[in-house]
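Data first, discussion second: the structure below is written as structure tokens.
Shown here: the complex without one of its protein chains, the others still in place.
Lettered A, B and C in written order, each chain numbered from 1.
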Amino acid sequence: MLIPHPLLGLRDAEEFVYLGDASLMQRPDPDSPTALTDFCDYVFLRDNPAGVHRELWFHEQGDRSWLVVTRNTLTHEILGAELATDAARPTVTQEPSA
Amino acid sequence: MPDLTPLTALGHDQPQSVTYGNLTMGDCPDLALASLALRRDAPVPLPFGLDLPGPGGYVASAEVAAIWTGPRQWMIEAKAKGCTDFAAQVKAQAPDAIVTEQTDGWAAFDITSPDGAAIGRLLEKLVNIDPGTVSPGTASRTSLHHMNVLLVRPDPCCLRIWVGRSFAGSLWHAVIGAAGRQAA
Amino acid sequence: MKFSALRVVKEALTGHKGWKPLWRNPQPQPDYDIVIVGGGGHGLATAYYLAKTFGKARIAVLEKGWIGSGNVGRNTTIVRSNYLLPGNQPFYEFSMKLWEGLEQELNFNAMVSQRGIINLFHTDAQRDAFRRRGNAMHLSGADAVLLNRDALRQKVPFLNYDNARFPIKGGLWQPRAGTARHDGVAWGYARGADMLGVDIIQNCEVTGFRIDAGRVRGVETTRGYIGAAKVGVAVAGSSSRVMAMAGQRLPIESHVLQAFVSEGLKPVISGVITFGAGHFYISQSDKGGLVFGGDVDGYNSYAQRGNLPVVEDVAQGGMALMPMIGRARLLRSWGGIVDMSMDGSPIIDRTAIDGLYLNGGWCYGGFKATPASGFAFAHLLATDRPHETATAYRLDRFATGHVIDERGTGAQPNLH
């Protein structure tokens, strides 16, 4: 597979390590009264769709960015990828231009 | 100066060099390296006058070069400073940045040839990066025979491979093996 | 029709006119007492034991495609009970005992072949972990032998002992382990169930559950609605997809696992060998093909095919371990979709919906579990109590913290 790295372009998936569902970025509030249940759902339950899936890949052999990749699990077609830091918060980190 | 004899990453007191056909390979212990990262909202510095490159970029002056390694992170590479405290020198150039000594975290190998295409053919056997994109001005971090490497092309006749220092022997084995087969 | 050598001779001499269909192609009835979703090994075995052991009737198995089209026909056929943890080991040993009598039970030769499995170790720490595991096997009535390097070399001289990046120091051997003819297992259970009156309905995809007041009433299918007092889902690989139709989220990810077979060769490898320092395991089929595999590709997938890096990784492991296979050729590779659970262990349990039961989460190890899984799921469906060897396979174990994590890698499915 090729992952369209938002900064580096298409890179072989072998450079990446896969983690799983991008919902792992939404760590629950540890102080909530339902924290234990929330964490159980967060850590263990997955939608696991047959189709479009937002998922986390780590560019371990490359720039060490965590990416959120949108991929179809039936066809492996990749619909997009963004830096997790961009996905996690609205403001984009400014890169100096080359 | 400390009264101690440093060793190269290959375990020798002098750099090694091997030639197969029109490819010459050797290690470069004199190169220094330090990482530079920007703090939140900090302006981009101009260490040694270098205009820090964007993603996948490499810029060089006569003595110093900057390699993009990640969002808001670079490696600064310098000639003939391997045994000095290069991180301190970088820090002096970019006092607000986060600087970490990396000279001995990595080991550099230069592969030179009068025929740049020969380097391209060697690259085909080593990394899954289009050799056409490993050109002066670019830096690529990828894996090579299960090792993490940083590739730069100081000029068309030279490919530089940075690898984690502890992997130096295995990298050397992989590179000279491929070069030997190419020459066969 | 009873199979026997005599029968084979008789049919051979009379032009094979007498062979009957191995199973019927019945039309689905409007309703059943028990509907099993999934005509794979586990579903068919469940139906068989429900009818045979638990005396149940009015049972249907619904299969989306052709029976045995999922993982029972795609695995590398290994049968073993070499587990460590108390939640697992007795269950797999129960399965092993069922394997040992399977042909006679089913009157069908599934070619269960106990030629042993050896898990190699390469460090003292691995040896100690294997000793703990081998002892756990003994303590639950299984067999295990810890081989040192010399004993191992006597048994399998063709491994790379002398030029290895990770030296082979010995192995944990389970002599009773082995392989079975995977398709034959599905067919044997299907034929057995069919003879006991189970309706095996192929080309019948479940498209929804009819749930009323928290209780399942039946299933919608591509061949119409089928009512059921109880529904057992045994669709590993697609558990999340199917259970999502009942509104259930599971502690499961679907991953692709590749498998490989070489061209046919005269016998070279007797049992199963597992490389402890690379991602590789291998056996040789009765037909002569080297059957081998490695890790899951590592990303969520329902595509039933994998990618090249894993092919290379597996071949590298093979070459590092036994370079004498180098000139054999890979004949065919394929992929299966496995239910990777969050602790690497399966689930056989009731669900939040009355009458709806789940059997899944088998990771890459479901084949060896087929008989016990069918038996335990049948037990649960018939009695509403878990089978004594399957009490740990609860859905709520993740919430309570009683996980069964053989590898100790936590909720990271691609590492199990």
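Just so it is clear, contacts are C-beta pairs under 8 Å (C-beta built on N, C-alpha and C of every residue); 3 or more make two chains touch, one makes a residue touch a chain.
Assume contacts and distances are computed from a predicted model.
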| field | Name under which UniProt lists the unshown chain, selected from "Sarcosine oxidase subunit alpha", "Ion-translocating oxidoreductase complex subunit C", "ABC transporter permease" or "Aminomethyltransferase" | value | "Sarcosine oxidase subunit alpha"
| Shown chains that the omitted chain touches within the full complex | A, B, C
| field | Chain not shown, touching residues in chain C | value | 3-5, 7-9, 11-13, 16, 19-25, 65-66, 68-69, 73, 86, 89-90, 100-101, 103-104, 107-115, 122-123, 125, 127-136, 138-141, 144-146, 158, 160, 163-167, 178, 181, 183-184, 187-188, 202, 262-268, 278, 284, 286-288, 303-305, 307-308, 311-312, 314-316, 318-320, 323-334, 397, 399-403, 405, 407-411
| chain A residues that touch the omitted chain in the full complex | 1-2, 10, 12, 17, 19, 24-25, 27, 30-31, 35-36, 39-40, 42-44, 56, 58, 60, 64-66, 75-78, 83-85, 88-89
| said: If the hidden chain were put back, which residues of chain B would touch it? | reply: 1-9, 11, 29, 35, 37, 39-40, 73, 82-83, 85, 98, 100-106, 124-132, 145-147, 164-171, 173-174, 177-178, 180-181, 184
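Here is the rule we go by: only the chains that are shown with their structure count from here on.
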| remark: Take chain A away and keep the rest in place; grouping is B | C
| note | Averaging C-alpha coordinates per chain, one finds the centres of chain B and chain C separated by a number of Å equal to 49
| CA centre of chain A versus CA centre of chain B: separation in Å? | 30
| request: Can you tell me which residues of chain B touch two or more of the remaining chains? | output: none
| query | Listing for chain A: what residues touch at least two other chains? | reply | 14
| Taking the complex as given, what residues does chain A use to touch chain C? | 1, 13-14, 18-21, 37, 40-41, 43-50, 53, 55, 71, 73-76
| remark: So, in the complex, the side of chain A touching chain B is made of residues 7-9, 11-12, 14-15, 60-65, 83, 85, 93, 95-98
| query | So in the complex, which bits of chain B are touching chain A? | reply | 44, 52-57, 68-72, 128, 141-143, 148
